[in-house]
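Excluded from the complex is one protein chain; the other protein chains are retained at their positions.
== subunit A ==
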C-alpha cells in the first residue's frame, strides 16, 4: 500500500516537473515580444525613453539573463509561490490575479463535475432497469455528450438569458455590487453562476448516464449475477452488486475525463465572460501576458494533479482488487 502510493507520488512529481518545464518554455519560444508590446502601449515617443523603459522591463522580468538562469529562477520563484508580475494588470502579482479568479473556476467546476457524475450515474442505473426511461435517456444522453461545450453554453444563454431573461448571461456578478460576503453579493453571484454551471453540468451528465447504463447492463449479464439469480437471490441484491461494480470504471472515467472537463469549463467561462481562469487565459493571450498565462496553466496542472490523486485514493478504497494487487497477490 505504502509502496503503491510512493510510486504514484513519484509519477505525479515527474508529471509536475515536466508540466512546469513545458509551461516555462512555451511563452518564451512563442512569437511576439511582450515587452515591446508594453512599451508600444505606453506611447513614449522619444527613443531613449523607450529604450530605458525596455531595459527596465527586461530587467524586471529577468529577460536579460541567460535562459538556464531564467529557468532556475523560475523554479525558485515558483517554490516561493511567486509567479511573477502580470503585464496585463501591471503591476499586480500574477499570484494575486489568479487567486482572485480561482474561486470562480472552482465554484463552477467542482459542483458541476461532482453533481453530473452522481446524477448521471444515478439516471444511468435507473434507465438500465426501466425500458421507458431507457428509451429517453439514451438519445438525450447521446445528444448531450455530442454537444460541444460552446454550443450548449450559447443555446442556454440564448434561451434562458437573452430570450426569457431569467438569468444574466455575462460576468460573475453585477457591476454595481462590490464583491464580499454580503447576502446581496452571494445571491447575485449565484444568479450569474446558474447558466455556466448548467451548461457544464448538462454536457457531462449525458456521458456519465450512458456509461453507467451500459456498465450496469454488462454487470447484470455477468456470471456472478446469473449465479445469484440461479440461487434465487432477489433482484435487489443483484442490482446492488452490479451497481457497485459498475461504478468502478466510472471512477476511472472521471480521472480520464478531467482534462476534457477543465477545457470545457474554460470555454464555458469565456462564453459567459465568467471571471475565472478561462477568461484570464483568454485575456493573457490577447495581451501577450505570458506570466499570467504560465501561472494560469500551472494552477490548472496542479489542480488536475490533485484531483487525479484524490480519485486514485477513492479507487483504492472502493475496489478491493487494486488493494490485493498492491499487497502482491494474497494478503
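Going forward, a residue touches a chain if its C-beta (ideal position, glycine included) is under 8 Å from a C-beta of that chain, and two chains touch if they have at least 3 such contacts; residues count from 1.
One rule holds for everything that comes next: contacts and distances are computed from a predicted model.
When the listed names "Sarcosine oxidase subunit delta", "ABC transporter ATP-binding protein", "Serine/threonine-protein kinase RsbT" or "4Fe-4S dicluster domain-containing protein" are checked against UniProt, the chain not shown comes out as "ABC transporter ATP-binding protein". Touching the chain that is not shown, out of A:228, A:251 or A:285: A:228 (per the contact rule at the top).
Check A:22, A:237 or A:306 against the missing chain and you find that the one touching it is A:237.
On the side of subunit A, the interface with the absent chain consists of residues 222-224, 226-234, 236-237, 241, 244-245, 248, 319-321, 324, 329-331, using the contact rule stated above.
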